[in-house]
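Here is the structure we will look at, set down as structure tokens.
All protein chains but one are shown in place.
Chain lettering (A and B) follows the sequence in which the chains are written, and residue indices restart at 1 in each chain.
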Amino acid sequence: MEARLGSRQYVIALIALVVLLFVILSILAPSTYPTLRNVLSMASQMAPLGLLALCVSLTFLIGGIDLSIVAVANAGAIAAAMTSTALEPSLGAPGASLVGVAACLAVGVIAGVINGTLVSQLRVHPIPITLGTMALFTGIATGVTGGATQFGTGSLGFLGSGTIAMVPVSFLLFVIVVLALAIITTKTRFGFKMYAVGASDKVSRFARLEVEKVQVRTYMLSGFIASIAGLVMFAGSNAANVSFGSSWLILAILIAVLSGVDPYGGKGRVLLVLLAVVGMQQVQTGINMALGRWDGASFAAEFTFGVLLIAVLGLNRRLGKAERRKLRKKSKSEEIQQGEPTLATPA
Amino acid sequence: MTSDSSANAAGSSVLEAGGPSAVIAQGITKTYGEVTALDNVDFTVRPGTVHCLVGENGSGKSTLTKIIAGVEAQDSGTVSVEGRVLSSIDPRTAIQHGVRVIYQDLALFPNMSVAENVVFQGNRSVLIPVSNRKARKKASEALAALDLNIDPGTRLGDLSTAERQLVAIARTVSSDGKIILMDEPTASLTSREIDQLLETVDRLRQQGLSFVFISHKLREVTSVADDVTVLRDGQLISTGRAGEYSQERIAELMTGGLVENNRRETPAQEESEPVVEVRGLGLASSFHDIDFSMHRGRVLGLAGLVGSGRIEIGLSVAGLVRAERGTVRIHGESVENRRADNRLQYVPDDRLTEGLFLDWSIADNIVTNHLDGVVTPRGTVSPSKIGELADDWRSKLRVKTPDVSHPVSSLSGGNQQRVLLARALAPEPDVVILNNPTVGVDIGSRADIHDVVRNAADEGTAFLVISDEPAELLSICDDLVFIHEGRIIDRRSADSLSEETLIDIISEGGRS
């Protein structure tokens, strides 16, 4: 179990990082940073990116990747905007919005099933496949809208900016999704198989696990969650456009990597995406605080994210290697590894 | 120990006198983790001779070849080739000194053509132009020299296993090497092809090339060797002129006298109703018209060459390869989606890349195929139940580990294989398909694993065993089905067979 979840130390390190960032930024801006207002404001911004990061983590977990998530989110938001606007005259704003929500989520599920089916049936690496579907989904959305921004009925505002007991609704939604996924991945038979496929799809196949089913379901989940992210984005601004969130893919991957989920699959905890998002939000807020008045601030932020992505990935690999060495040593006492590694017999 | 280098054995070559030894490996020690794969081994190849390296799986033969080839780094000891100590441990250095290798896994490039594979040399200076026409010509010649009829333009990935092995041989013998290491070059070849290879080896020996030849097949060893070295568990057991070794003696040295000769006793009576009934199973270019029945408590063996279709038949029964024709009935009912049927279990042969989740704990590996047995009433996977089930099987199969939460990679080959068996047996299946159940397992564990299979069979499980080891087939099987080029060519009861006859049927392809 521990082998699959990754080391405890990493969890502690991540918590330490989040706390440290908070302390540093509080010291730098004692009057504005450690305030309830700021904390709630940050919480209200986390949901879309956090949800997209969950998509990446889930697909990482099975040894895949879903690069189409931002395209799916935008396509879902556009579907929501267009259906709800079209139906508003006949169903009224709330009813139309409800249909819009359903349309958005349906787009996500369908997109996810397409990704999953292509990945499992073609057995081609998911990188080019999901890049292809990214272009396809973006292209369809661009074609349908002509690239124009679509506006909704405005009745989903509570999802974007509403609060329950001062806590932003979108943040609550994000937390609920994280917890649900944490339970699915670590407590269910399906989750067990996800880790198995991620650890080695070859071994899983020879163990007669239904690898294709696991892949389709995981990409479906990813598409579904991406469409929730699209919904939250749409609800916040009451607008949808194919070009929204263009830098979010890299951020989502960065957060997923930071959460310690192994990009090669089979290792990590989806739950830690929560901590990683909080950490990244603080980094983002910190950059804004430091560079906010400079024209190049957003570019410098992008630069920083790129550097962080590679740095965190490199660090994780190092830690992973050290960890494995330690685990091996731990149970060296009685039995020793067979000397001659068996080579694969060509099929 | 027999290592009198002065004795002049029969069959040694004309070039014997003078010149340094082709290869001298001195005091080679290699450990993986805390396992000693090779323990202070000395090994010398005289120029212009064939030196056979024999030993059981896991005895260190392949490791020794890889060290000579510069692929693996030894912990201590030196390798010198033609009198010069290899300065750096790197395949490039070894290649420059004329070392060529046929690796057990062939090391070919599936997306390249046969011609490109045959002429490929990676250690050339990068900008030297390669003429594709010349390459084709050279490849054709190399293939013709081995009497092979393969179009050099074919994509390598489209060849059969045996053809690939022959291409690997053609590449190695045509590449201007001086010392050729062959790691199990005949595993998938028929006796005719083997004769062809041995003739080629002999011809090249006459021309002054030196060979290290690894094989399981002791007949080949005694027919081609000038010198013999026997390894067991990483130790040098014996080395000397081939004339001093009979097949019996080599077998005894390899196993340390621990030859397991007990066959399965009192096989259960064949019941009228088979557990599995395979009828007319066929798949395009892989296997055809396969009929056999498996019965409760009986062990059926599939014998044949590597690449004969045995493994694909096993995979197909397990539901991992979809056959195009034929039916598989389980308890009388035809089952299409056999993969989802937990009454069947499959144990692959390559436990490191096909069998085990190496980073996972022993417990997680054991329960992989029996998740239904470790869930709480609410349907969530329970870590404590995983632990209990795994502990149960640890004691049943005597897996040597202090704790099932340890990573499975910390176990020895024999114990890893026990974990795989536990995984297959945990769901209490009716049928288990085993593919080479004791590859790379020490001799003691092999006997234990055979006991596990026999005991499970006694309790009523039906087994289908695919194995490269004739002795293993005879030791655990009740009945044998022989496969050649995807077809059944013979059926025998194991009682009536000697190991010699069994090998004959396998490599003659039924034409004897």
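Here, a residue touches a chain if its C-beta (ideal position, glycine included) is under 8 Å from a C-beta of that chain, and two chains touch if they have at least 3 such contacts.
Here, contacts and distances are computed from a predicted model.
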{"item": "Chain excluded from display, named as in UniProt, from \"Na(+)-translocating NADH-quinone reductase subunit E\", \"ABC transporter permease\", \"Pirin N-terminal domain-containing protein\" or \"Quinol oxidase subunit 3\"", "value": "\"ABC transporter permease\""}
{"item": "Contact residue for the chain not shown (choose from B:L320, B:V408 or B:I433)", "value": "B:L320"}
{"item": "Selected residue (touches chain absent from view) among A:I250, A:A290 or A:L319", "value": "A:I250"}
{"item": "Touch residues of chain A, complete complex, unshown partner", "value": "65, 118, 121-125, 127-129, 131-140, 142-143, 145-147, 202, 205-206, 208, 210-212, 247, 249-250, 253, 257, 263-264, 295-297, 299-307, 309-310, 313-314, 317, 347"}
{"item": "Footprint left on chain B by the chain that the document does not show", "value": "69, 71, 91-92, 95, 101, 103, 106-112, 116, 120-132, 153, 158, 283-287, 309, 311-312, 315-316, 319-322, 324, 337, 339"}
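Following the convention adopted for this analysis, only the chains that are shown with their structure count from here on.
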{"item": "Length of the line joining the C-alpha centres of chain A and chain B, rounded to whole Å", "value": "44"}
{"item": "Chain A residues touching chain B - in the complex, by the definition given at the top", "value": "1-4, 183, 187-189, 191-193, 196, 199-200, 202-203, 205-210, 266-267, 324, 327-328, 330-347"}
{"item": "Residue ranges of chain B in contact with chain A within the complex", "value": "30-38, 57-63, 103-106, 161, 164, 234, 306-307, 311-312, 318-320, 339-340, 345-346, 348-357, 359-361, 364, 368-369, 371-372, 375, 379-381, 383, 386, 400-403, 405-407, 409-416, 423, 439-441"}
